[in-house]
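Here the complex is missing a single protein chain, while all its other protein chains stay put.
All chains are identified by letter, namely A, B, C, D and E, in their written order; residue positions are counted from 1 within each chain.
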Amino acid sequence: MTTFNRSQGRAPDALRPVRLTRHYTKHAEGSVLIEFGDTRVLCTASVEERVPPHKKGSGEGWVTAEYGMLPRSTHTRSDREAARGKQSGRTQEIQRLIGRSLRTVFDLAKLGERTIHLDCDVIQADGGTRTAAITGAYVAAHDAVSKLLELGLIERTPVKDAVAAISVGIVQGVPLLDLEYVEDSACGTDMNVVMTGSGGFVEIQGTAEGEPFSRAEMEALLALADKGIRELVAAQAAALRA
Amino acid sequence: MTTFNRSQGRAPDALRPVRLTRHYTKHAEGSVLIEFGDTRVLCTASVEERVPPHKKGSGEGWVTAEYGMLPRSTHTRSDREAARGKQSGRTQEIQRLIGRSLRTVFDLAKLGERTIHLDCDVIQADGGTRTAAITGAYVAAHDAVSKLLELGLIERTPVKDAVAAISVGIVQGVPLLDLEYVEDSACGTDMNVVMTGSGGFVEIQGTAEGEPFSRAEMEALLALADKGIRELVAAQAAALRA
Amino acid sequence: MTTFNRSQGRAPDALRPVRLTRHYTKHAEGSVLIEFGDTRVLCTASVEERVPPHKKGSGEGWVTAEYGMLPRSTHTRSDREAARGKQSGRTQEIQRLIGRSLRTVFDLAKLGERTIHLDCDVIQADGGTRTAAITGAYVAAHDAVSKLLELGLIERTPVKDAVAAISVGIVQGVPLLDLEYVEDSACGTDMNVVMTGSGGFVEIQGTAEGEPFSRAEMEALLALADKGIRELVAAQAAALRA
Amino acid sequence: MTTFNRSQGRAPDALRPVRLTRHYTKHAEGSVLIEFGDTRVLCTASVEERVPPHKKGSGEGWVTAEYGMLPRSTHTRSDREAARGKQSGRTQEIQRLIGRSLRTVFDLAKLGERTIHLDCDVIQADGGTRTAAITGAYVAAHDAVSKLLELGLIERTPVKDAVAAISVGIVQGVPLLDLEYVEDSACGTDMNVVMTGSGGFVEIQGTAEGEPFSRAEMEALLALADKGIRELVAAQAAALRA
Amino acid sequence: MTTFNRSQGRAPDALRPVRLTRHYTKHAEGSVLIEFGDTRVLCTASVEERVPPHKKGSGEGWVTAEYGMLPRSTHTRSDREAARGKQSGRTQEIQRLIGRSLRTVFDLAKLGERTIHLDCDVIQADGGTRTAAITGAYVAAHDAVSKLLELGLIERTPVKDAVAAISVGIVQGVPLLDLEYVEDSACGTDMNVVMTGSGGFVEIQGTAEGEPFSRAEMEALLALADKGIRELVAAQAAALRA
Partner (left out) sequence: MTTFNRSQGRAPDALRPVRLTRHYTKHAEGSVLIEFGDTRVLCTASVEERVPPHKKGSGEGWVTAEYGMLPRSTHTRSDREAARGKQSGRTQEIQRLIGRSLRTVFDLAKLGERTIHLDCDVIQADGGTRTAAITGAYVAAHDAVSKLLELGLIERTPVKDAVAAISVGIVQGVPLLDLEYVEDSACGTDMNVVMTGSGGFVEIQGTAEGEPFSRAEMEALLALADKGIRELVAAQAAALRA
């Protein structure tokens, strides 16, 4: 009933090709380039042997994230946030989301009093940068944890489960999985879903861009997201075995 | 099955007493004090006869929001954001949410090239400040629109529907409507839901604080939110009739 | 000899109705809504068990103030200082004045090494916000001290005297007490006077807006201020007895 | 009755030696080094052929001031405000005072739509920097106006009167004129007085540092200030004749 | 005479392997990943159809650069400048150098009233990031110019010559070309040299880290730089032919 055509004949419930390149840069404890089609995000995990003030003396660690877009990762150049002297509301919202999502799968006590910083920098943007960032950051964090285990700094892994994220939305009445930029722009309703490897919800952020959405539409979107995240979790596992 | 007791014997699916005081201050085109129990937010709507750059020449107006907490609206004093020189990520996230929510029920073309600024300032916080802010801001915006109609500056109302918001969450396994601060702190899963008067979803933001949540839990929470928002929309209508 | 008429037939030497509402919000150690006619300022006193660096180890405490105006407390909306990223010169001047004025009536050694933060937030502005802030902050500070005494954290009150403030000015040649906004705007000379309960001067800030003022004019203004402050000090005492 | 001895046997009602050096630097339209004893402030007046937004199209000009202290103008080095990224409350208070004071003696309509920027930079501080700044800025502004008259850019001088300022205070019970740094530090009550050449008051800012001050003390201080300012106005006139 | 061994048996006068990957990202008019060994910098050129204020109406264009390092491009994680709210002095120094260097080979009149923004973002740092940035930015700028020519927006190329840069330094008495991070850290004297394709000097920045350096040492370093830059210019030409 719809005439909307996705690029490269993609089915409404298909992810774009997902690529995870570990050890992408050499200094970080975890360094993963994740690609969702043309969206490319470099996720690095850096371990620091101290915690922010609110965790000092607690015996627990911390996991936090920062997010940025290179000025020309986008269609038209955006101002460099470092030059403007502040991070946009959007940037802060996204980095808070990434941090919260990752903490859900971490046992902070087992991590010990150290911090894992996840830096998610968008090299090229074509929709879904925040969901790619969460999905890639999990792999980077996992690699950093493996290093801590190897070095004997921790004995048991603090990672309780995998975590991944995907966007879903309704374009011209059709629920679509993993929106590209042009789909995102045309989108009536847009939802970012974060789930664990065992299928629990971590975050749901649904926004009606124009018309409000119904319960039924939400159900359809959640079903799509569930399918996509299962595939992402499989891709993460495959990358970590490689 | 649960032993969790809400303050003042409140039922799990009951709102706190809602009070809407219109014309709370005298300068603003709309000025509403909204109270959800001990949470008190002053929502003012100010009309400005110009639009931000991205709307210039479009014939359309704009609706935007700012949010703030008085330093001692909270249990312990928080730093004043004006003194620190920047708004926190949380503040920005909330004010973006309020703005988006209100724009969903506005026909910006009918508003004409003018801006409605919604200032939501928390006088006293006891959980649910952002949902109270959205609910109160709608009434303030409505009053500002009435003034524009009265003055003949616009001919037909740009308000397409009501909009209101409520928080829901799971505390010790029990889904609860309209969380107070102590409930929010104890909360496993926490969701803010924004809906229109006609029952469409505008925003859903669900976050697992500790354990992930299931599809069934989400369903229960959405049902609670739906009930609460119907009551809030009725309260808004009653206030606007008064 | 003048034809200037004050609103509601107020005499040149009359204060606007003064209202002091204690315990206005529930979290702060002291919380007072003060009203000078349509001017409404919420003054809260928060006790913090530490002092700024210059008092560390001195055995003495500190009293400090911050001031802010809600964006639409004024006739036309002002920018939110938190959003602009800095406090204006006027804001800083006023909060320094409030802090200095309150410290004059405090024995900082008796306070012990703790800080009283006075937050003065203008809910509605109609002239005289800084003088209302000082007058209300005294009552809030007094309530916070009472709490410290109750809790046995201090043995004797550090409050040496009351302190209150009022504006006076010359409008169309007539010296007026307690200027409203329209009077303030029309004002040739404008003076803010801060005095103790026992009648000593704490601060005098007189400014010629247009023409310089004479010694005789200043005398007349000081006499008016003296009268007004006596009444304010009585109102403070009455509120504290209530 | 007092044993307080001023440096170099100065009488309580004596100014420190005042020196005004015109044309101190070569680029500015007015450039005056003013010295009150060891206090040295460089005051420059720069003419700019445009006005701030609130004066645009008004036919009137503007006079504004900025104030700064070189980091080691003081006994111990202070942070450089440019490096800290903001001006202190004290700096802003002083520069607002200088600007207001100078505007009182300017007919802004006669100035035409242009701005005079007064930059007052403290080379060496020994008390009284703000009063020296006002006194020197007047001479610099006068020189800038002379240049405008010379160039035929304005026909009649916008300068209506001279303006000068001095500090007075009570040290160990004795009213003193023109406080040096050590006197200022020891000072119970401290007052800055700005007056015109014809003897009108422009600003009075009196502050009780410890004990409140009485009406009688204020009278004594104003009499001293009046004497000092007469001498400063004479020194300004002499410098402008030279 | 020296025992200093470069990694992978590199000769003192040898560059690290240089790789230039054009069209590295898809949105920018020019997008080049440049690698000097393990140093990797993404250089994008973005064309904007307007100029900064100082060029408005001049008929001339502008070329400007920004530089940034991803937080974990370095051995230990550095703070994100966007999060700190300002760019470091080092960052500003480098981006000013890149901009000046590129402008030297541009005929700004032929560019027309448009701006080329060069964003140089360090993905991985191992010494020489600023010289790699200049060398890569030239290729990116050249690609952006080709696009302008293709589109008929300009008729003749504004590019007058190639420009490239390299670092040289003296480590343990031996002059070395193209310093890696470990060499840079051990370095006595460190020089960055920018030259055109035709062999003219654009910038020389030599710094003695410990002992001052002699005229003879400088001569040796300049000879090395000259050799290295010839090779870089050849690599640029080869990449642009590809």
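In the analysis below, a contact is a pair of C-beta atoms (placed from the backbone, for glycine too) under 8 Å apart; a residue touches a chain by one contact, two chains touch by 3 or more.
What you see is a predicted model; the values in this text were computed from it and never measured.
*Asks:* Please identify which of the visible chains the hidden chain touches across the whole complex.
*Replies:* Per the contact definition above, the missing chain touches D, E.
*Asks:* For the chain left off this view, which of E:22, E:55 or E:100 is in contact with it?
*Replies:* Only one of E:22, E:55 or E:100 touches the chain omitted from view, namely E:100.
*Asks:* Can you list where chain E touches the absent chain?
*Replies:* 86, 89-90, 92-93, 95-96, 100, 104, 161, 191, 195-196, 198, 200-208, 210-215, 218, 222
*Asks:* Tell me which stretches of chain D touch the chain missing from the display.
*Replies:* Interface with the chain not displayed, on the chain D side: 25-28, 31, 38, 40, 42, 44, 46, 48, 66, 68, 70-77, 80-83, 85-87, 91, 117, 119, 121, 123-125.
As a working rule, only the chains that are shown with their structure count from here on.
*Asks:* Smallest number of touch links from chain D to reach chain E?
*Replies:* 4
*Asks:* Indicate the lowest number of steps between chain B and chain D, counting one step per move to a touching chain.
*Replies:* 2
*Asks:* Which one, A-E, A-B or B-C, has the same contacts as C-D for more than half of its contact pairs?
*Replies:* Looking at which residue pairs coincide with C-D, the repeat is A-B.
*Asks:* Report back the single chain whose CA centre is most distant from the CA centre of chain C.
*Replies:* Result for the farthest chain: E.
*Asks:* Could you give the separation in Å between the centres of chain A and chain D, each centre being the mean of its C-alpha atoms?
*Replies:* 59
*Asks:* In whole angstrom, what separates the CA-based centres of chain A and chain E?
*Replies:* A distance of 33 Å separates the two centres.
*Asks:* Can you compute the centre-to-centre distance for chain A and chain C, using the mean CA position of each chain? Integer Å is fine.
*Replies:* A distance of 51 Å separates the two centres.
*Asks:* Which residues of chain A are in contact with two or more other chains?
*Replies:* 86
*Asks:* Judged by the touch rule stated earlier, which pairs of chains are there in contact?
*Replies:* Listed in label order, the chain pairs in contact are A-B, A-E, B-C, C-D.
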